[in-house]
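What you see is the complex with one protein chain gone and the rest in place.
Chain lettering (A, B and C) follows the sequence in which the chains are written, and residue indices restart at 1 in each chain.
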Amino acid sequence: MRREIPILITSVAGLVFAVSYFIPHFPFGESESIFGDWVTIVQAFAIWLGALNLIKVSWEKISRKKADWPFALLIVISLVATLLIGFIDGYRGLNAEPQYSFRDPGTSFDWLFRHVYTALTSTMFSMLAFFVGSASYRAFRARNLQATLLLIAGFFVMGGRVPLLDQMIAPIWDYPFFSHLADWIMTFPNTAGQRAIMIGIALGVMSSSLRIILGIERSHVGGGTR
Amino acid sequence: MELFGIWIAALLTLGIYSFLYKDNPVYKATEAIFVGVSAGYWAVVYYFDNIYKKFWEGAVTSDNPDYWMYGGAVLGLLFLTRLFPKIGWISRWPLAFIVGATAGLYMVIYFVTNAMNQTASTIMDIVARNAAGEILWMDTLGTLVILVGVVTGLVYFFFSKEHKGVFGTAAKVGTWFLMITFGASFGYTVMSRMSLFIGRMDFLMSDWLHIIK
Amino acid sequence: MKKTALALLFFLGLFSVSLAQTDTSKSSFVTPPRPVTDLTAFDSNNDHGHSITLNWTPSADDGAGAKSVISYRIMRATSAGGPFEEVGLAPAGSITFKNSSSIDPASTGFIPDHTDYYYRVDATTMDTTVISSSDIAGPVQSSGQWFNKGLYPVFWAVIIFTILTVLFVFVAKKGRDLYVRPLAGIEAVDDAIGRATEMGRPILYVMGLGTASDIATIASFTILSRVAKRVAEYQTDLIVPCYDPIVMAVAQEVVKSSYMDANRPNDYNEDDVFFITQAQFAYVGAVNGIMLRELPATNIYMGKFFAESLMMAETGVVSGSIQIAGTDEIAQIPFFVVACDYTLIGEELFAASAYLGREPLLLGSLKAQDIAKAAILVLALIGIILINFGVGQDIQWMNGFRELFKVTD
Partner (left out) sequence: MMATMATIATVVVGLTLIYVLYRTIKGRPVERRIVFVYIAFSVILPLMMQISPPLPITGDVLKVYDNIKVLQPGSKVLCAFDYDPPSAPELQPMAVAFMKYAFKHDLKVIIMGLWPQGPQQAQMAVEEAMLDPEVAAKNLQEGIDWVNLGFQSGNEFVIQSMGSEFKRMFPKDDRLVPYDSIPLMKNVVNFSNIDYVMNFSSGKPGTVEWVQIGVDRFGVKMSAGNTAVQAPMVYPYLRAGQLLGILGGMSGAAEFEKVLDEEGDASTFLLAQMFAHATVIAFIIIGNIAFFIGGRRKKITTPQVK
């Protein structure tokens, strides 16, 4: 029973939502937005489970004095501190007259967001510049026809999307040839490849969804396949 | 406070970059702060935006309550039964519901947007002309390329047919198109990655150190 | 003196002419524009109700004639005699307007279904008092439909695909051997698990940034269940760091039941599947840290990936892991192709669970997928041939053919 009920719920939910696409009438026409509301609310509940899991795993490290436990402690401290700041700011804002949001400029939470969260996020993201460099040096070799095509397309798009190659040929030919070439590659061969992948994905998604709705695929409820 | 903030941000920035040299305690500390703060950040944002603003104000204290919202709250509470090992199995119900609804929803949406509309745009006049009726050769070549690329690309994705003979050749041409697509995406992406780094360097050099304007 | 008088007279004359001119232009301005004609009002098609569509022929002074129309005011009343109130504004040049509301009776401008309404369209000029009204259209009622007729082609395509899938699943069940071509990335998964066991190092399974409402993530669950089962059999360590708490919960269920299927329930450790944070880059930072500290023998990336793809894959290279990736996020496939040893591209990700399981039921659904692909190819080619070579014979039919694929609602 513990496996059958979830599988039944999956199938019924899947069927209802698939059919609702074709029915504009209430409540089917609204089913997507209702489901959307529900998912966001479940997510808001689930994030607490996540936070507790994070604390639990970190606490295990700390209590057993595993390697790097001080860093686990740092995780717990910064998590709790952020929660405290957020809730104090949030409720203060709701009770203030006029009300303000915990995200408004001037709140401690906004300070934390801008100087800690944003700084860290942007920096981590920007590290990709370095990884792109090392990947280009290491892996971009014209080893066979396929790799060569990848390389050539990459080369022209990279050089054409900024006025780099065009500046180089400007003394001889005053025409943005490479910029046009990059556009051409993006508009035609790139579109062709993307379209083939997109159509394939659509069929893959349909097939996967169907397997789930039909109950053939049931690993998501801990059922494996039948 | 602002100046203090800029210093904190600058030091954290350098802490992350130290990973490029190798994994080290400074990076580990920065990473720990990042994980903790971000998990807390989202918990706070979700609480106020979803539970408070959307559910509490929208369905409980509102003069015109949206009763459908209670469905979400029920699913959410069922989900939290995971916290109690004895009744934890109930949490599979909301999970099963979300997975099923997603499957049903996307089955059709993906088919319409990705398969039907993309096929429809592939069915087009091969000879491209401008408004005056003159033939645009580069665009005509382009539409031919799209046609060949889509057909051979799809052939590559056949699972139940061996890649041999004409079929194999088509599949091979398909991989060429995929490779060009990947190269183009890669080249295009490089630009974005560099932009991010430029943004960061701009912060360090102008906001923090004031080397440049 | 005479000259001065003449000049004065001349100026006066000019002045009066200019006055007269301003006057005429002003008077033409106040002349009401010719009204909107052929106004029709009907219930909007294929919707959830609470919506009425108006069509009309624009005023003859809209863009032509006196060019005095600047907008159309949409007026509505509950009886033919009025009073009419404004419910919307359409810019000059418009020939249609949709008067719709939400389904919430408390919302502003709510339009109840099955209630009589009368509409009138006023052509308005710069001078808001100068308008001309059209004839009144109505009564008209809005209602919701039970089937969106614009979606017939989609509906039949879905039905046919479902039938095909069920059919091939049955064929497969009967024991017919269905051929599937080898996929290198899939075969590598088994080898990679073996390698990890030999080296005594763990396997890192990353599901990316998808949520439980992404099909790619759901496909990743099914692959995880195969991988976890094999891992349990080989008694290797598995690390699954998660980005989304709901995904974490599902992944825990999946791994747990895989261990049970492999008859090793005691080896399952719930903390192998854990949550890190729901922030993309903090997640990457932590996963990269895990890679350099735990040195997994194999990194498997399956699901939705964004900018983190290359950061993880390049760090994985440093830790010397074998890397297998699969995603339907087209922008990220190139990075996996460049930095990983094996990459499953788009549709291959969704096929992977069928490949790994090797169950006939799942292979049957792959066959249905191929037939759908063939059908799309054939229909597209027929369409292209018709459009390019059939011009002049039956154009309307060809357009209809193209429309078959175009879905708007």
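Keep in mind that, in the parts below, contacts are C-beta pairs under 8 Å (C-beta built on N, C-alpha and C of every residue); 3 or more make two chains touch, one makes a residue touch a chain.
Here the structure is a predicted model, which is why all the values come from computation and not from measurement.
Every visible chain touched by the undisplayed chain in the complete complex is listed here: A, B, C.
Within subunit B, the residues in touch with the undisplayed chain are 20-21, 45-46, 49-50, 53-54, 57-58, 66, 109, 112-113, 117-118, 120-121, 156, 175, 178-179, 181-182, 184-185, 188-199, 201-202, 205, 211-213. Summarising the interface, subunit A meets the missing chain with residues 29-30, 32-33, 35-37, 39-40, 43-44, 98-101, 103, 105, 113, 118, 121-122, 124-126, 129-130, 132-134, 136-144, 146-147, 150-151, 154-155, 158-159, 161-164, 166-167, 176, 179, 183, 186-187, 190-191, 194-195, 198.
For subunit C, the list of residues touching the undisplayed chain reads 48, 88-89, 91, 98, 100-104, 107-109, 184, 213, 281, 304, 306-307, 317-318, 329-331, 337-343, 345, 407-409.
The working rule: only the chains that are shown with their structure count from here on.
Relative to subunit B, the chain whose mean Cα position lies farthest away is C.
Our note on geometry: subunit A versus subunit C, Cα centroid distance of 16 Å, whole angstroms. Centre-to-centre separation between subunit A and subunit B, using Cα means, comes to 4 Å.
Subunit B and subunit C, compared by their mean Cα positions, are separated by 13 Å. Shown for subunit C are the residues in touch with two or more other chains, namely 154, 158, 213, 215, 218, 246, 249-250, 253, 276-279, 281-282, 285, 293, 330, 333-335, 337-338, 345-348, 351, 366, 369, 373, 376.
Among the residues of subunit A, those in touch with two or more other chains are 18, 21-22, 39, 42-43, 46-47, 49-51, 54, 68, 117, 120-121, 124-125, 127-128, 131-132, 150, 194, 197-201, 203, 205-206, 208-210, 212, 220-222. Chain contact summary for the complex, subunit B toward subunit C: residues 16, 19, 23, 27-28, 30-31, 34-35, 37-39, 41-42, 64, 66, 79, 82, 91-92, 95, 98-99, 101-103, 105-108, 110-112, 115-117, 119-120, 122-127, 147, 150-151, 154-155, 157-163, 178, 181-183, 185-186, 189. Per the touch definition, subunit C reaches subunit B in the complex via residues 104, 106, 153-154, 157-158, 178-181, 183, 212-215, 218, 246, 249-250, 253, 276-279, 281-282, 285-286, 288-289, 292-293, 330-331, 333-335, 337-338, 345-348, 351, 366-367, 369-370, 373-374, 376-377, 379-381, 383-384, 387-388, 401-402, 405-407. Residues 1, 5-6, 8-10, 12-13, 16-17, 19-20, 28-52, 54-55, 68-69, 71-73, 75-77, 79-80, 82-83, 89, 92-101, 103-111, 113-115, 118-119, 121-122, 138, 141-143, 145-150, 152-154, 156-157, 174-191, 193-194, 196-197, 199-200, 203 of subunit B are the ones that touch subunit A when the two sit in their complex.
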